[in-house]
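Yeah, one chain of the complex is gone here, protein chain that is, but the others are all in their spots.
Chain IDs A, B and C follow the sequence of writing; residue 1 opens each chain.
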Amino acid sequence: MKNPNNVLLCGFEAFDGEQLNPSWLVAERVAQENLAEKEGAFAVNAVQLPCEFDRSLIVLTEAIERHQPSLVLCLGQAGGRPDISVERIGINCMDAPIADNAGSQPIDSAVIEHAEAAFFSTLPIKAIVQSLRDEGIPASVSNSAGTYVCNQVLYGVLQYLARQDLSDVRAGFIHLPYLPEQALSHRGAASMSLDVMVKAIRLGLRVAIDTQKDIRLEAGQSH
Amino acid sequence: MKNPNNVLLCGFEAFDGEQLNPSWLVAERVAQENLAEKEGAFAVNAVQLPCEFDRSLIVLTEAIERHQPSLVLCLGQAGGRPDISVERIGINCMDAPIADNAGSQPIDSAVIEHAEAAFFSTLPIKAIVQSLRDEGIPASVSNSAGTYVCNQVLYGVLQYLARQDLSDVRAGFIHLPYLPEQALSHRGAASMSLDVMVKAIRLGLRVAIDTQKDIRLEAGQSH
Amino acid sequence: MKNPNNVLLCGFEAFDGEQLNPSWLVAERVAQENLAEKEGAFAVNAVQLPCEFDRSLIVLTEAIERHQPSLVLCLGQAGGRPDISVERIGINCMDAPIADNAGSQPIDSAVIEHAEAAFFSTLPIKAIVQSLRDEGIPASVSNSAGTYVCNQVLYGVLQYLARQDLSDVRAGFIHLPYLPEQALSHRGAASMSLDVMVKAIRLGLRVAIDTQKDIRLEAGQSH
Partner (left out) sequence: MKNPNNVLLCGFEAFDGEQLNPSWLVAERVAQENLAEKEGAFAVNAVQLPCEFDRSLIVLTEAIERHQPSLVLCLGQAGGRPDISVERIGINCMDAPIADNAGSQPIDSAVIEHAEAAFFSTLPIKAIVQSLRDEGIPASVSNSAGTYVCNQVLYGVLQYLARQDLSDVRAGFIHLPYLPEQALSHRGAASMSLDVMVKAIRLGLRVAIDTQKDIRLEAGQSH
């Protein structure tokens, strides 16, 4: 049912008072460049997700049904983080520190009631981190995607694929730093250029497609 | 089978080149003070856990069988964190950034093969955070206990209690900052006095015992 | 003219929306404890400075004239710093990031027009840092007291003593972290207990009085 030639690459709309969201700029650019270069034999379909708990998973699952991708990579903004962080796990919890773009702010609700506590990303997260570092791009594994819409989407897509018996469709989440122009409003915050992020995600997609078995790499955290 | 009057309070031995571990100093002091003051109607049993993947859960589950506690609170050191952080979830993953005290360094192994991906703490984590803040002690909810022995213990105890059908025994994990004397060797790291940590854990235990249903408190993270 | 038995210990009133300022709480406590214990042969006179550019130096120099101290130690709050930081230098610049308590916000003005660009603290800053570390208290040398009232006071007192030919009166500045209860409102900020800060300043005063020639200690910064 899935299409081995299709990648679904999601980014978010801006939220929290920002004028833009690097995750969407990156998704859009990667899709455009892929189209222009007819790179490889796969198509990158960029889809923008609303930063709304009530609609994010609806838009995402509709996109999956439409595009039948073999790979789903969702991108999000992690303002303040200094590097590309590849998420390890999505948890069944919504605990919003701020209201979403529709004004909703769930506290300690389940993403999916009575479902599993968590799902691990099915991407080769260590291989992605290693390949980025090999290209001089700071990258790490993150053990928490937070408890906001990003985590909801990560948990949601993994739970959806498990429930739909689409275990051959790989899915995961990568968090991006602020763009330099965003860091202006967050004194002391790290940032990363759009060019570097686009390069990172193009590389990450390629590795995600090509890697069958993840590599062994020390990238854990003591706490 | 469990004893409603018994609390099991675990701390870790020193690791990673440290001479001490605040989690054990705190556990010991809380147990001593509780004994001295005959506070309430419950006993605090302090048990030291080895910082060893192969032995930590054996020591912990033996202590549970011996003491038959109604509450298990594990403490650990989170060097660099500035506040008392109450963990939300333990995940089924061991990914050690450094070798443990026995020289073992698992990379991306399961804590328990073929078991659930994660378990949520069964402590009233928001009520604990709120009560600490009410007493002027910086505290927060953490969404990741890391991928080292601390997380192994958190996941391990929750999985054990679920498997043993001991769902009426509550369990969770609280991470502590460095002590001031430890921060000397980690320039720029935050620290917290032993007195403040002991006060925090005494209060946390009391809240964990007294609170049936957790409170609603905004304490999530956007990423 | 100066009194070898007198120490002037200054702290600031609260500013920037805070309810308290650790520097004043510490100054007050150190003076009280010193009085109670009749420690050594010197008196500690605690004076509160207003967080106002127009009045801080007036209050400070009046206190010097009144108490004729042989040592002037000013304390201030450095919210977010994790340790006791002993300032190396005061600069002839006021560049306020926020208005002071009187609503004044100078931008790039001189503390004293046509005066020297800077004065080095005349305290034995390295000996103070070493003695604190020896007692297990995190401490460091800071190379900037900022450009707000704290720096104005540090520069101002050193310039005043130089101009008055009171070079035998030593003077300097120590910045203190937030108290734990302040850190509640600054998520992620480090803090330090009042007890630890009081101990640190008592020790620092003793070292400042007893040390004739500062020690050699590596405590510089690459940037």
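Keep this in mind: a residue touches a chain if its C-beta (ideal position, glycine included) is under 8 Å from a C-beta of that chain, and two chains touch if they have at least 3 such contacts.
Note that the structure is a prediction, hence the values are computed from the model and not measured.
Chemist: Just list which of the chains on display the missing one touches.
Modeler: So, spelled out: the chain left out of view touches A, C.
Chemist: For the full complex, which residue in A:Asn92, A:Ser121, A:Ser140 or A:Gln159 touches the chain that was left out?
Modeler: A:Ser140
Chemist: Out of C:Gln19, C:Ser167 or C:Ser222, which residue would touch the omitted chain in the full complex?
Modeler: The single option touching the absent chain is C:Ser222.
Chemist: With the full complex in mind, choose from C:Ala31, C:Val47, C:Ile64 or C:Ala96 the residue touching the hidden chain.
Modeler: Touching the chain that is not displayed is residue C:Ala96.
Chemist: Please pick, from A:Ala162, A:Ala183 or A:Ile209, the residue that touches the omitted chain in the full complex.
Modeler: A:Ala183
Chemist: Just checking the interface: what residues of subunit A touch the absent partner chain?
Modeler: On the subunit A side, contact with the omitted chain comes from 82-83, 133, 136-138, 140, 179-181, 183-184, 187-193, 195-196.
Chemist: Please output the residues of subunit C touching the missing chain, sorted low to high.
Modeler: 16, 76-79, 81, 88-89, 91, 93-98, 105, 107-108, 116-120, 126, 141, 143-148, 150-151, 175, 214, 216-223
Just so it is clear, only the chains that are shown with their structure count from here on.
Chemist: In whole angstrom, how far does the Cα centroid of subunit A sit from the Cα centroid of subunit C?
Modeler: Chain centres of subunit A and subunit C, defined by C-alpha means, are spaced 48 Å apart.
Chemist: Give the residues of subunit A that touch two or more other chains, as numbers and ranges in rising order.
Modeler: none
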